[in-house]
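Here the complex is missing one protein chain, while the rest keep their positions.
A, B and C are the chain letters, set down in written order, and residue numbers restart from 1 in every chain.
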Amino acid sequence: MSYRDYVIAAYAVFAAIMLWDYLAPKLQLRAALHAVRQRAARSANRVRATNTELER
Amino acid sequence: MNSSAKNRLVRWFHQLGSPPTFDRFAARWTPWAYLLGLLTMGIGLYGALFQVPADYQQGDSFRILYIHVPSAWMSMAVFALMAFYAAIALIWRIKLCEILAMACAPSGAAFTLITLATGSIWGKPMWGTWWDWDPRLTTELILLFLYLGVMGLYAAIDDRRNAARAAGLLAIVGVALLPVIRWSVVWWNSLHQGQTIRLLGESSMDASMIAPLWWMVVGTHLWFVGSLLARARADNLRREAGKDWVGKLAGHESLEQAR
Amino acid sequence: MMWQAARALVGRDLQLVWARRGDAFQPALFALLTVVLFALALGGDAESLAPVASAVLWLAVLLAGLLSLDSLFRGDAEDGSLEQWMLAPVPLWWLVLVRTLMHWATTALPVILAAPLLGELLHLPRAQLPVLMASLLLGTPILSLLGAVVAALTVGMRRAGVLVALLALPLYVPVLVFGAGAVAASAQGLDAVGALLLLGAGLVLSLALAPLVAAAALRIAHN
Partner (left out) sequence: MPDSNVYARPLLAVRGLAFSRNETPVFGPLDFAVDANEALLVQGGNGAGKTTLLRVLAGLLRPDAGSMDIDGRPARHDLRARFVAYLGHLPGLKADLSALQNLDFLCGLHGRRPAQTGESAMAIVGLAGYEDAPLRTLSAGQKKRLGLARLWLSPAPLWLLDEPYANLDLDGITLVNRMVQAHLRGGGAALITTHGAYAAPPVRTRLLELAAIA
């Protein structure tokens, strides 16, 4: 009796979850760096609040 | 722990604990840990799938145990490590340990999930059912809830440091209660079902069958180190997002990516 | 000093329960609803209800406790009372212990008192009732004390919702197992004293440790 399908299924689950375990922090890292760059870009051309009369 | 060893441990965490230092450390060693882990697991898997002969009782299905057992060990070991980091973080207020403790949780949950899934797949041909309220699987399921609780708590509190400290406290409570939970489940099982099924026969594996298991155990540990460092690095960067060194790093990395 | 603060807190909680005396029956009502739904789902005849009666009762009590868990510290956190507790000249864990026991007395005790009645609805064999009551009396304070840790950890959140249940469930497992197990053991003709003694030991341990942990959690999670 062969249980090859079960073995394949188990190893597939293992591989899939390990792949997630590899990709998830990588994506987090990218998101963090992206947020930092965005923040830098925003602070570079920020308009400073002024005390002058408001206009609209 | 005597005081000099304690001091050395604390000093080591403090030195490594400066966020830019840790970032460099993690960036340097993460790929190596992943690579070595992958290599070692590759050796183990080759042995498990192609070298080891089929078991006379279980047929090929016992090959599942080569991923099931290391994952089960990891799921427990990672929880203990998480509680260890959390305890250091709570007692000496070391930020790096908060980050490391919280980086443990998703990996540990992943290993727990693997254990549950492979255990259930193994159980189908062996027990004739996908799920059995076997004490091991039941404990593993509760462990998964504990992991999810730690992750959920960490995500739900706004202040990152308070979130890590609260979730760390839960991890410590969980570690203290895990033996009680496990013991209660065994007691419950004996009350309701009588005999339990042993997952690994006492000595049914001979040495040639054991070797790939050890490769897998070492491999999963190395892999875990890689994913722990990667997660901790991401969390570290997210927390320090406003600092100058992160800005420089982000600029540097974007240049590298553009190249 | 400690007794004066405890007396003040006990008095305040009793006054609060009296001011909202309609709400005092809510946990018992919830347990009753759970029991009714179980009976309806199971078909209502004695043969199918009696074997699961003790388990269903334990579950109803546990769920009613889980439902009222959020009110343990939330009100005091939202109106600033918790800050005054932290500044009081008595240790925070002492106030946490008193508050938790008062919460148990005002939410869990009514459910336990209603348990014989709920048992009748479920055709609980009479012989199981003493063991069931003993296991509830020993077990529910542990649930409250463990729940205090969870409630303290989630006190800083606006809506804790299902997270409370997720955090509480693993911690509740041993209590439920030994509580419901004691009744099941006695139903099988086994000795229930062992499980009850374990519950008693758990109660002593959690009385000593849980307030400390919950106080630490309150300091972390509330700001």
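We adopt the following convention: a contact is a pair of C-beta atoms (placed from the backbone, for glycine too) under 8 Å apart; a residue touches a chain by one contact, two chains touch by 3 or more.
Please read all numbers here as calculations on a predicted model, not as lab measurements.
Put simply, the hidden chain is in touch with B, C once you look at the whole complex. Check B:R24, B:K124 or B:R160 against the missing chain and you find that the one touching it is B:R160. With the whole complex as reference, residues 159-161, 239-240, 242-243 of chain B touch the missing chain.
As for the chain not pictured, it touches chain C at residues 1, 4-5, 7-9, 11-12, 15-16, 19-20, 75-76, 78-91, 223.
Everything that follows uses one rule, which is that only the chains that are shown with their structure count from here on.
As a whole-number value, the distance joining the C-alpha centres of chain B and chain C reads 33 Å. If you average the Cα atoms of chain A and of chain B, the two centres end up 21 Å apart. Taking the mean of the C-alpha atoms as each chain's centre, chain A and chain C sit 41 Å apart. Chain contact summary for the complex, chain A toward chain B: residues 1-4, 6-7, 9-11, 13-14, 17-18, 20-22, 24-26, 28-29, 31-33, 35-37, 39-40. Contacts from chain B toward chain A in the complex involve residues 34, 45, 49, 58-61, 63-64, 67-68, 71, 106-107, 110, 113-114, 117-118, 121-122, 124-125, 223, 227, 230-231, 233-235, 237-238, 241-242, 246-247, 249-251, 253-254.
The part of chain B that touches chain C in the complex is made up of residues 142-143, 145-146, 148-149, 152-153, 156-159, 162, 165-166, 169-170, 173-174, 177, 180-181, 183-185, 187-188, 191-192.
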